[in-house]
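A protein chain is absent from this complex, but the other protein chains hold their places.
Going in written order, the chains are labelled A, B and C, and every chain counts its residues from 1.
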Amino acid sequence: MDWNLLITQLMNGLQLGLLLFLLASGLTLIFGIMDFINLSHGSFYMVGAYFCGTIVAKTGSFVLGILFGLVGVFIVGALVEWFIARKLYRSDHLDHVLVTFGLILIFDTLVHMIWGASGMAIPLPDVLNGQVSIGTLVLPTYRLLIIAAGLGVAAFLYVLVTRTRLGMLIRAGASNRTMVEALGVNINRLFLIVFAIGASMAGLAGMLIAPITEASIGMGNDIIIIAFVVVIVGGIGSVKGAFYAGLIIGLIDTLSRSYLDDVLALSIPIEYAETAAPAISAMMVYILMAVVLAFRPQGLFPPAGAR
Amino acid sequence: MQLLSTRRGLFYTALLVFLAIAPWVFQWIDQPFYLDLLSRALILGIAAVSLNLILGYGGMVSLGHAAYIGIGAYCVGIPAYYDFYSGWLHIGLALSVSAVFALITGAICLRTKGVYFIMITMAFSQMVYYTFLSLEEYGADDGLVIYLRSEFPTWLSMDGAFSLYYWILGVLLLSLYFVHRLIHARFGRVIVGAKFNELRLQSLGVNTYRYRLTCYVISAMICSLAGVLLGNFTSFISPEMMGWTRSGELIFMVIMGGVSTVLGPLLGTISFVLLEEWLAAITVYWHLIFGVLLVVLVLYGKGGLDGLLGLMDRGKKSS
Amino acid sequence: MKRNILTAAVLAATAFGSGAANADSVKIGYVTTLTTPAAVIGEDIQNSVNLALEHIGNKMGDLDVELIMEDDGFKPDVGKQKTDKLVKQDDVDFVVGYIWSHVLLASMKSVTDADKFIISANAGPSQVAGKLCHPNFFSTSWQNDQTPMAMGEHLNQEGVKSLYVMAPNYAAGKDMVAGLESVFTGEIKGKDLTKWGADAQLDFSAELAKAKASGAEAIFVFYPGKAGGAFINQYQQAGLRGVMPLYSVFTVDAIALPKLQEANLEGVLGSKMTQEWSPDMDNAANKRFVGDYLAKHGKYPSFYGAQAYDSIMLIKSAVEAVGGNLDDKDGIRAALKAVNYDSVRGKYTVGNNHMPIQNFYLREVVIDDEGRWTTKIVSTVYENHQDRYAAECNMQ
Partner (left out) sequence: MSDAILDIEGLHKNFGGVVATENVNLSVERGEIHAIIGPNGAGKTTLIAQLSGQLRPNSGSIRFEGRDITTLSMASRARAGLARSFQITSVILPMTLLENVMLAVQGTSGHSFGFWSPVREDGKMTDAAMESLTRVGLDNRADQLAGSVSHGEQRQLEVAITLAMNPRLLLLDEPMAGMGKEETGHMVEILKALKGDKSILLVEHDMDAVFNMADRLSVLVNGHIIATDTVENIRNNAEVQRAYLGDEHA
């Protein structure tokens, strides 16, 4: 066993898991509080990456890119909530699926029209482009930064949800919507803020991944489905659930991508194992969700008080 | 029955008559490609009719129905790969494989409700998608080219654009009629009733789970027939045809045409395929128009195209 | 003898066909990718095709050229559907393009069944060069295996003993790996085929970690289009630059380089690849093509563009050879086979399977006089190289 490789892969899994958490945390809140299925949540991820890329290209500063990107996505999220989502909270899930499917098409094409088809590379400052050595272990600096940022946001959300009045309303809203309404809270504003914060989280995830994979059209469409899996596995409305489920799924995906072909090669010819392994590791995530739904439909960590 | 007494009825009658003579019309105006388009639309129509059975009438929003198109298509492709071309074999295989798969997954899916049902149906279809993606022997990502169509006795042959078209039309009309009968029979009443109020049905002594599961399986089997025809029509199959976005498009077609109406889904698929073709010819940004259409349709256009036809009749009455 | 039978069959098919080809114009259907992230390649191709048409004044002999571009959406079934449309509705004379091997494989039958000509300007899957070869299929590119074979040859010459291999999991990816393996004599320490298509895998963290741990001397990759940039990015971030030299095919190209330069990823400078063409090739046709492209778009054309440009010139030569009589399919076929035009890659011929027999060069990433990152030919690896599937093709 190559321990350095294992640790590297665990770190990679952690990084993916935290990215999924950033996406899923907003999704799960919007889902839990507004009972709104937002398939186009991945579009915020994409838009965030493009905003950040544009500002980095103009100013040359990655930090400014992130800051302005966050503000930009917050505004886009608020606009979507204001003009579209708000009208749909009382309709059924089918309508949500259709409208947000339409939004995906709209966002993808708008990005194509504005930024072109070629995608956008986001240069990193030299400090971040290097590696960090710990003993014999060498890890990319930037990936460590993603992990740190992910954990930071998780801590921020933890404080927000457990220690503030907004968080109290969010928690109450996730488990009992009528109660929040009975408290005389301006529900519209609460929903708007939660929606826009959720969008910003997704946007942040997009900004963090773009320097690695580039910003591109439709980059959110694949990962959003995995983020949904995270939400369901974690328990709808539960930020804590999204955190743990994100890590579990990030690790499963990365570890099976790294070791599954070797494992499969023990029983089937290597050339088949090479093709089957990536597909099966992608499938694992869905198998996990189906098992969770079949045996524990409320998810692994449902919010307290939810049925 | 009242086909000729309302404008909507007239429209559908005209549509059906047109479908019956379409190949000759297209030959006459020398546009053989239109027959291709229509064939594709009608195949998707079969899938939409099957989806409408569970989604429209039964209230089961499946985001994984494209998997059954894929299963049907691979039930043609894989035997053909081994030089088994018998059409009865293909159809029999498609019906049984889809039934077994729907029975197993449906039994799990139907334990859940609402959004969980949407997500778990999608999860299962993604599993099928990735399964075929991993089957190196059958082309994996690259898909399979089917060199010969399913073989049937001469009078039923699928060879040639015309005979394949009439096969498609035949299967479509049969499934439409079957769904129509089903919905008004004892079984259908339970399915429709359970959509609106499952608890009520249970209080009436009906074990809704068993009926819904049966309905899910029937729908999957009809959909697999669409897959068999699609495999024969495109002579090429790939896992792409069962990705979750394809399932989303199917829902879109059903809603666009008019959910839980008999002919609405067919209207939806025909419009969808034509729109896709025309818009794509105008601009590479055609997805934008599609997206806006979808949003507007849901926010303001309840009842879909079939509903619009209905409005026409109401307009007539009030004038 | 065999050919006569084929010709007879083709003639019979023509006799019953509509024969509706409009005598005033030559219709070319072009299938490429205009949406999804891969649209970046489609744009380069579109630019090059338009430039070619501009250069020939939109005329082939006395005939006007009518071009119809279709988008395959990076999906085989969509590509096939669009091909059907071009063949049946637009009744084009030539169907050209095809970036992706799986799209070509799905679409080819539609064209050949209708007795039209299909010209691949990029994809070159092994099947089409071998068992599925067809009298009406031609290529202005290569068979997939050839370019990586050239790279394998170069690696042998350089004395590289072990490799880690990465490619996307689709027809061309598998061909590329097979081509390399057929020539490379060292050890392959590990191999990853990653998910491809509209939702391709772009984060290679797990694979790069494996590559590093494998202890291989160098890394070989095939990541066309957008994925190339992403890969180079992560290759550098993972700190592999000094440790595992990068050898690639169809990965570092004129599409990836401007973006890599923008992101200042110097790791790619000096990296080597093989190709049948390079923007610095010294012939009149290439100078005109590259020069005008640079002037018009402010960046170098890619090899996709070069092959697309060639495809238009090849068709022009064939149309002129038959004096504009597009019903003379035999004449066109013979002219396409003769390759009598000024290709931007210089002179080449085709084999019995209609795949080019041509030179393959080793290219290196350099900085040009104006500070732009581009590629330059270092040496010739193969001269007049023919693919290894030609023998499996039963055409003479």
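Basically, contacts are C-beta pairs under 8 Å (C-beta built on N, C-alpha and C of every residue); 3 or more make two chains touch, one makes a residue touch a chain.
The model shown is predicted, which means the values in this text are computed figures rather than measured ones.
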| item | value |
| --- | --- |
| Chains in view touching the one left out | B |
| Sole residue of B:T13, B:S96 or B:N197 that reaches the chain not shown, by the stated touch rule | B:N197 |
| Which of B:A94, B:I120 or B:L182 contacts the chain that the document leaves out | B:L182 |
| Positions on subunit B contacted by the hidden chain, ascending | 181-182, 184-187, 189-190, 192-193, 196-197, 199-208, 211, 214 |
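Everything below uses one rule, namely that only the chains that are shown with their structure count from here on.
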| item | value |
| --- | --- |
| Graph class of chain-chain contacts, one of line, ring, star, complete, other | complete |
| Between A-B and B-C, the pair joined by more C-beta contacts | A-B |
| Chain centre separation (subunit B, subunit C; CA means) in Å | 37 |
| Multi-chain contact residues (two or more partners), subunit C | 34-35, 39, 169, 195 |
| Overlap residues in subunit B, where contacts from two or more other chains coincide | 133, 140, 284, 287 |
| Touch list for subunit A against partner subunit C, complex | 2, 4-5, 8-9, 12, 15-16, 57, 112, 116-124, 129-131, 138, 140-143, 209, 211-214, 216-219, 221-222, 254, 257-258, 261, 274-275, 278-279, 282 |
| Subunit C - residues contacting subunit A, complex | 34-37, 39-40, 42-43, 169, 191-195, 198-199, 201-203, 205-207, 209-210, 212-213, 226, 229-230, 233-234, 236-239, 255, 259-260, 262-265 |
| Residues of subunit B touching subunit A in the complex | 55, 61, 63, 108, 111-112, 114-116, 118-120, 122-124, 126-127, 130-131, 133-137, 140, 244-245, 248, 251-252, 255, 284-285, 287-288, 290-295, 297-299 |
